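Below is one structure, written out as structure tokens, with a few remarks after it.
On to chain A.
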Amino acid sequence: MTTAPATLVHPMSKYIREDRLPWIYCPGCSIGIATGMIVRAIDNIGLDFSKVVFVSGIGCSGRTSGYFKTGTFHTTHGRAIPFATGVKIANPDLEVIVVAGDGDLAAIGGNHLIHACRRNIDMTVVCINNWNYGMTGGQFGPTTEHEKLTQTSPPPIGNMEHPFNLIKLAASSGATFVARWTAVQVRRGITSIEKGIKKKGFSFIEIVGACPTAYGRMNKLGEGVDMHKHLLEVTDIQNGLPPHEAEIEYDKRIVCGEFVDIEKPEYTDVLKQMHAKVRK
Partner candidate 1 sequence: MPRREIFTMGDIACAEGAISAGCRYFGGYPITPATEIAEWMAVRMPEVGGAFVQYEDEIASITSALGASWAGTKAMTATSGPGASLMMESVGLAVMTETPVVIVNIMRGGPSTGQPTRGQQGDVFQAKWGSHGDYQIIGLTPASVQEMFDLTVRAFNLSERYRVPVFVLADEVVGHMREKLVIPDEKDLKLVDRKMPTVDPSDYLPFKPGDDLVPPMALLGTKYQFYATGLTHDERGYPTDSDEVQIELITRLSEKVLRHVYDIIDVEKYMLDDADIAIVAYGTPSRSARKAIKDARAEGINVGMLRLKSVWPFPEKIVSELGSQVRHIIVPEQNMGQIYYMVRAFAAPTPIHLMTKPAGTPQLPDEILQKIKEVHSL
Partner candidate 2 sequence: MSRYEIRIGGFGGQGIVTMAVVIGESSSLFDKKYVVQTQSYGPEARGGASKSEIVISDEEIDYPKVIAPDVFIAMSRAAYLEYVHGLKENGVLIIDSDLVNVESELPQGVRVYRVPATRIADQEVRSKQTTNVVMMGAFAAITKAISIDGLRHQMEERWPKFVKINHLALELGIKAGEKALAGES
């Protein structure tokens, strides 16, 4: 007598809206990996998932919020951080996580990013840096390297501009926890996301990934597997390095690690003090 084989249940499926699968991501994209990192971090901490709120902007990375099975909000392009700030201030008991792309967070939403770092509001921002605007078909963005080819930075020169280093940007703007990993350092990435969530303050975690469909194809970087293999090769893990030394160069070296972990008064805490003082 044989018993029917047990159906395999993905250990993280309880966090995911399975009725929305398969998701929109192309084969070889890193966003799925990053999504997995986030739910594993939450699972490791043992958070009450109903108290976790996901906010995202627009873009491929911005679509992630729709896949988490909790309170999730998909804002307009670039505005995830302000929306999340409003949520957190109105209900500081919630664990607020922003997931968005490099374009969303550092171009159209760049001003919100630096000011949120400065304001030091308790939230965790996971930025999926795929070096370009994936959703709109691969145009250059704030992390696209000089002379790289995209739909809007064609030959003979390619990108005439120069990229932001998001680690330097977040660190110098005042974020209290700043880390970078690539999509292939999954365990390390999970640990940093856990730390970011636990941190009472603004945490910024960059996950460097691959967009084989657009950026990869245009710059002849290979398929998704090739790009991820490459990320593994060029990763240089340097935990604790001063953030201004956390260089990133796709071809040669991507410095990964945790670069900032500092304490400073957090906004909603200060607001509570304000309330207490005013009431007296």
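Per the selection procedure, all candidates are chains of the complex that A comes from, given by their letters.
Criterion: a residue touches a chain if its C-beta (ideal position, glycine included) is under 8 Å from a C-beta of that chain, and two chains touch if they have at least 3 such contacts; residues count from 1.
Every value quoted in this text rests on a predicted model; they were computed, and no experiment measured them.
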Looking at this complex, which candidate touches chain A: 1 or 2?
1
Contact footprint of candidate 1 on chain A as seen in their complex
17, 20, 50-53, 55, 65-66, 69-76, 78-79, 81-91, 93-94, 111-112, 115, 271, 274-275, 278
